[in-house]
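Up next, subunit A:
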Amino acid sequence: MSNSKLTRRGLIKTGAVAGAAGLTLPTYLRADGHAGFTNAPTGDTVTLGFNVPQSGPYADEGADELRAYELAVEHLNGGGDGGMMNTFSSKALQGNGILGKKVEYVTGDTQTKSDAARASARSMIEKDGAVMITGGSSSGVAVAVQALCQEAGIIFMAGLTHSNDTTGKDKKANGFRHFFNSYMSGAALAPVLAANYGTDRKAYHLTADYNWGYTTEEAVRSSTEAMGWETVNAVKTPLTQTDFSSYIAPVLQSGADVLVLNHYGGNMVNSLTNAVQFGLRDKLVNDKNFEIVVPLYSRLMAKGAGANVKGIFGSTNWHWSLQDEGSKAFVQSFGTKYGFPPSQAAHTCYVQTLLYADAVERAGSFNPCAVVEALEDFEFDGMGNGKTLYRGADHQCFKDVLVVKGKENPQSEFDLLEIVEVTPVAQVTYDPDHPQFSGGNLGTCNPGA
Partner candidate 1 sequence: MGILEVKNVGKRFGGLQALGDVNLSIAENSVHAIIGPNGAGKSTLLNCLVGKLIPDTGSVMFDGQSVLGRKPHEINQMGISRVFQTPEIFGDLTVMENMMIPCFAKRDGAFEMNAIASVASQRDIVERAEHMLEDMNMADKRDMHAAALSRGDKRRLEIGMCLSQEPRLLLLDEPTAGMARADTNNTIDLLKQISDERDITIAIIEHDMHVVFSLAERITVLAQGTPLVEDTPDNIKGHPKVREAYLGETQTAA
Partner candidate 2 sequence: MDAIILQILNGLDKGSAYALIALGLTLIFGTLGVVNFAHGALFMIGAFCAVTLSRILTLSHTIIDETQKDFLGNPLKVDVPYIYDIFGQQTGDAIIDWAVPLSILFAIPVMIGIGFIMERGLIKHFYKRPHADQILVTFGLAIVLQEIIKYFYGANPIPTPAPDAFRGSFDFGAMLGFDPNTIIYPYWRLVYFAFAAVIIGAVFAFLQFTTFGMVVRAGMADRETVGLLGINIDKRFTIMFGIAAAVAGLAGVMYTPINSPNYHMGMDFLVLSFVVVVVGGMGSLPGAVLAGFLLGILESFASMAVVLEILPGINQIIIYLVAIIILLTRPRGLMGRRGVMEE
């Protein structure tokens, strides 16, 4: 008797003949075990699952991720100009699909809710026979889908997820994160802040009241305090808050001269807009200019906040104005296809797809355990962030981190951030058992079936 934990559909191949219990009809039981892992591709195609937010507040970010995935698929199948495949240090990819199989894909809507994201991912695994799931725009979704993939024996290549937990307390052997995290944001930002604003500053934190907010506040606090900043106060704000006036208004009374907004998405757009509205940036406190810091920036958020971002520091995973060969190649092919430059979410998703395909090629198998082995401690270059390491201990990518600030005179609606500093990877690297990442257990890879 053969059990398949989560099975695949899609391609029909006759397997072992077996009689299913309770059914009198002769049944043909397709044993998924024959290939040794879940959803082993058996025809001449392989299916990837792109699970991105298509409804809800992050729908535009999801749409950009989807564009990047479509581009990646095109490149993997030999179409277009090849993009980063030409600059990628590993040359395993041939432009003939993955292991000679044409890449097909299915899409789903995470709704930025963990339940919906898992339902969508399960449908990709059970109905469409996806062998890898990727995408997402929040840490809640990333952690939920990562756990599902671990159980199902599928590789998960995380999309945009910044919380320490994804590769910290909730890390999983089948999951990989290319995106940077809260700790790295703090470590990269602190020296730049010290250089620009001095080491004698009083910071006031507003923190989104959920896991990502907590890890970001902790990271920024500990790295700025290490430089001599004082944290005057840290106030938690509800996720569902839209008007932050009652949180912003008391900031000046506290004697703080820096406001750190540990917010993302709509929260960040609104809190930053409100803070600027209150004229905080025009004030002199403790004989210093009042400043605002946004630890995690994205272009879409900058767009939503409009002119309010001008001159405000933050960190980002990647930006299209980078001038290395990989970034240029990616911007070129994305811009040619869609008419505007890609976002950091698009970049991460594109790179994750290529990294997965490359790992399969190098491993010579779609078997998740083989892929995990190929990705662990894999070093590569030419993907836009300089030399990068996929660390085996926690499946986190280590690469340079960008510190950016809102541009004063944007040339177009996409030209909103400018790079202030590229923080070298050494400065943002931490031990796998760093206290901000403790409590997790990577476990071992699960091939499913």
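The set was built so that all candidates are chains of the complex that A comes from, given by their letters.
Note that in this section a contact is a pair of C-beta atoms (placed from the backbone, for glycine too) under 8 Å apart; a residue touches a chain by one contact, two chains touch by 3 or more; residues count from 1.
All of these numbers come straight from a predicted model, not from anything done at the bench.
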Looking at 1 or 2, only one should touch subunit A in the complex. Which number is that?
2
Touching candidate 2 in the complex: which residues of subunit A?
56-60, 63, 209, 233, 235-238, 240, 242-243, 245-247, 249-250, 252-254, 266, 269-270, 273-274, 277-279, 282-283, 285, 300, 303-308, 320-321, 331-332, 335-336, 341, 411-412, 414-415
